[in-house]
Every structure is written in C-alpha cells, then in structure tokens.
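With one protein chain removed, the remaining protein chains of the complex are shown where they sit.
Now for subunit A:
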C-alpha cells in the first residue's frame, strides 16, 4: 500500500513530481498529438511552431479546465463537488470536439485517479472523481488532485502547459530524433511565451470562463490517428 500523504509538501515539490515523466499514470503512451501530426504530413521542422501553437490553444483549455476543477474541489463536500466537477467536465468536453481525444484524455484521467485514490484517499475531490458515473478527463482529475494536494493554481497552470510541451518534446525524440538539447530549449521558450497568461487563467473559477481556444486541425489528426493500427503512441 502506498503511503497516504498527510503532511503537505510544498507546491514546488508537488509540481516537480506531477511533471515528472516517471509519474506512474501511464503517460508514456501519449505524444500530445505529435505522432498524429507527423503522420498527417506536418514536417518535422515545424515542431517548434506546433509546440507554440499548442501552448496558445489546447494547453490553455486544459489548464483552465484543471484550474476550475481545482477551485470546485477545494473546500466542499463530496456531493457538491460531484456536481461541480460534472459541470467542468461538460465545459471541457464542449471544447474538445474530437471523440477520440476525449476518450484518450479520460483513459489518462483514470491513470491519474488511480494514483490520486492511493495518495489522497477520502479527499472530497478525489472521492467525487471515483464516484463519477463515467471516467473524467485528465485535466478534471488533475484539478481534483491539485485540490487534494494543496497545489496552488498558478503552479497548476504552469504544470499543464509544461507537461504538454514536454510530452511533445519527448515523443519527438522517438519519432524524428534530433539533438535532445534542441527540443528542451523549445519547451522553455514555449512556456515563456505564454507565461504572461498564467495569472489570468489561474484566477478562473467558473466553467463558462474556461478558454475555448481549441485547435481543430489537431482534433482531426487525432480522429484519423485513432483509426490507424500502426502507431507508437495512442494520441
């Protein structure tokens, strides 16, 4: 049995752990849309633009969703949290038209929840995720974990943006390898480019306010990827 977390570690520690590729949530089967993009013909020399594009679009949807889920899961009882998280989940789903992407995110959410139930059992946010009638998306579960773990909202936003960029960078080294120092630099640049948006997103509290800055082309790529069999990453 894993140790239940009682004394609260600093946000900086939590965010390092949650951003670490070694986090046991099954993240290694994902490429943040990079494999679908390359398979659809996006040139490998455009990956930095792809990273920037995601940081300004889908990452903000994900980060906003996680922040509002965290807000909803913070002080309340399991019942009110359940209704709140369901509303956040619908807001996220409305901003994620690709069914394939929604499924992938929800299966990843199950991986996060498996960890969450073991490390923060009994927290209303975690309990509400476990009791949801169907699996919740990764940003919603991550928001509940942030509430349970006492991770501050700005760190959560940066975590989501960084994790997405780093997932692309790591997948690139498998799909179209280059000097690994290069994508590492891209990750920092992409995060830097949107850092001025972090405070505003961290302040969101209502599902309606979650950014609706989707990227339709990646949705389409994800749909066709879900129908292929010769793939290395799920999405």
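Note that contacts are C-beta pairs under 8 Å (C-beta built on N, C-alpha and C of every residue); 3 or more make two chains touch, one makes a residue touch a chain; residues count from 1.
Here is the rule we go by: contacts and distances are computed from a predicted model.
What does the UniProt entry say the missing chain is called, choosing from "ABC transporter permease subunit", "Fe-S cluster assembly protein SufD", "Nitrate reductase subunit gamma" or "Urease accessory protein UreG"?
"Urease accessory protein UreG"
Of the residues A:16, A:29, A:44 or A:176, which one touches the chain left out of the display?
If we include the chain that is not displayed, A:29 is the one touching it.
Since one chain isn't shown, list which residues of subunit A touch it in the complete complex.
Within subunit A, the residues touching the omitted chain are 22, 24-30, 107, 110-111, 114-115, 117, 174, 229-234.
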